[in-house]
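Pasting in a structure now, in structure tokens, and then I'll have a few things to ask.
Of the protein chains in this complex, all but one are displayed in their positions.
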Amino acid sequence: MLVSLFVTCLVDQLWSSVGVSTVEVLRRVGCEVQFDERQTCCSQPAFNTGYRDEARKVGRHFIEVFESSKAEAIVTPSGSCAAMVHHLPELFSADERWEKRARAIADRTYELSSFLVRVLRCEDVGASWSGRVTWHDACHGLRDLNIRNEPRNLISKVKGIEFVEMDNADSCCGFGGTFSVKYPEISLAILDQKIEAIERAKVDAVISGDASCLMQIGGRLSRKGSAVKVMHIAELLASQA
Amino acid sequence: MLSNAREEILGSIRKHLAASGPFDAGETNDQVVQSKSHDFEIKKNTESLIELFAESLEAVDGHCVIVNNEQEVIDAVRRILVDLRATRLSPKRMAVSDADEIRYLVESMSSELDEVAKAPSATELFGFDVGLTSVQGAIAETGTLVLEADREQNRLISLVPPVHIAVLDAAKISCTLGETLDALYRDGKVSPAITFISGPSRTADIELTLAIGVHGPQELYVIVKRAC
Partner (left out) sequence: MNHLSSETFDDNARSALADVQLRGALRNATSLFGKRRLAAAASLQNWEELRSQARSIKDEVLLHLDQYLEQFVANAESRGAKFHWARNAAEANQIICKLIADRGGKKIVKSKSMTTEETHLNVALEAAGMEVVETDLGEYIIQLADETPSHIIVPAIHKTKRQISELFTSELGIPPTDDVDKLTATARATLRDRFAQADVGISGVNFGIAETGTILIVENEGNIRLTTSLPRTHIAVMGIEKVLPRFSDVDVFLKLLPRSGTGQRLTTYQSFITGVKQDEAAEGPNELHVVLLDNGRSRMLAHPITRQSLACIRCGACLNACPVYQQIGGHAYGSVYPGPIGAVITPQLVGLEKTAQLPYASSLCGACREVCPVKIDIPRLLLHLRGEITEAAVNKRRWEQLAFKLWALVMSRARVYRVSAKLGGILQRLLVRDGKIGKLNKSGWLAPPLLAWTSGRDLRPIESKTFRDKWQSELKQRD
């Protein structure tokens, strides 16, 4: 299957290994991966902060870039970005033409784990990684896109892995986009409850499907000098350690 | 001036609803689903209704006694008074409602207590320890008593004294809340004051810790009398 990769601005600049891993995994399961270098951002930061015109400007660019792709699916290693793409039609609800174009894009946009499991029906991607891990349910992926079992199934098939559920895996990490810097104290208070749960789980790594959550969680673990690693599910699935 | 407020508010409602018209088209609303399904099998048989009612009542800290006739009701009330004497709530004065079906209790209990009064006034009620009433219905699935104030003077007797004893005719127990609501809405009218009671009064306002017995009764006894 031909797949067009939407790597996301965050992964592109701050976490390229997630992008590299995503390509690797998709190729391993037999996809041909296309990357349109004109891509930038899904417009989520502006949309979430209430800047709808600015969001539309960037949204139009997104639509134009991906419209030109003949790929059957647009795949992204981010639940929140996939969810944002699904919100694009609503963003253009006052413009029938753009709304239609947005819908056509949204209809073939998938988050990575959900693409692997629901579309390709593949749970074992030939990964191996030794260690004890837990999964953090990123909010948008969980509640907007119903992604809950897919990543857990994928993780369970990784050779050598020991998977444990932490308390309140589905509670927010406190990132929330600009919320994390508008209300940093509240963001940290929420985050520390997540960190406590991670510590109670006594894991080597926390896995999630959103780089933003991983930045939030990883940033705190790093500040606290913790040995616990954060890993994106793409990195885990690409691993053949 | 006040009728202007009515017209203004209704006008404001109409105006704003009209304004939302163009936006409503794009919204998909849930289908109107009439759900009458229940999570358990509906019971029709009186014995199973009694059993379910008792179970539900006990789950909300009410006490249930099941008897077969009036003499057994009298015995049950006596035993309740004995139990209460062992507590702080030592009963001396009982108020009984004006319901015909429990009239026999006024006489039979007068020897047990300092005073048994029929339908005392509201202010007088504050000096009574036990309130005894019948009820107009009950809901088995939740252990709920149904009181209709225009059929019996039970609104305050079931509320003010710290102990409420209710005599319930088993034939009046319906299975579900839904059935009960349908039965209460008769001939296009409902009673002016209907009260549902499910157990003794309670609160969790202090550190979410349960405390039984706040402003309403602290103890609720329901004597279920089977049909003769």
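To keep things simple, chains are lettered A and B as they appear, and every chain counts its residues starting from 1.
Here is the rule we go by: contacts are C-beta pairs under 8 Å (C-beta built on N, C-alpha and C of every residue); 3 or more make two chains touch, one makes a residue touch a chain.
Nothing here was measured: the structure is a model prediction, and the numbers come from that model.
**Student:** Tell me which residue among A:Ser68, A:Ser128, A:Ser222 or A:Gln240 touches the hidden chain in the full complex.
**Tutor:** Reading the full complex, the residue touching the unseen chain is A:Ser222.
**Student:** In terms of residues, what is the contact footprint of the unshown chain on chain B?
**Tutor:** Within chain B, the residues that touch the unshown chain are 2, 5-6, 8-10, 12-14, 16-17, 19-20, 23-24, 26-27, 29-35, 37-39, 60, 122-123, 126, 142, 144, 149-150, 153, 155-156, 159-160, 177-178, 181-182, 184-185, 189-209, 211, 213-217.
**Student:** Touching the missing chain, which residues of chain A?
**Tutor:** 7, 9, 11-16, 19-20, 23, 27, 32-35, 37-41, 43, 45-55, 57-58, 60-61, 65, 139-140, 142-144, 171-172, 174-191, 193, 215-216, 218-220, 222-223
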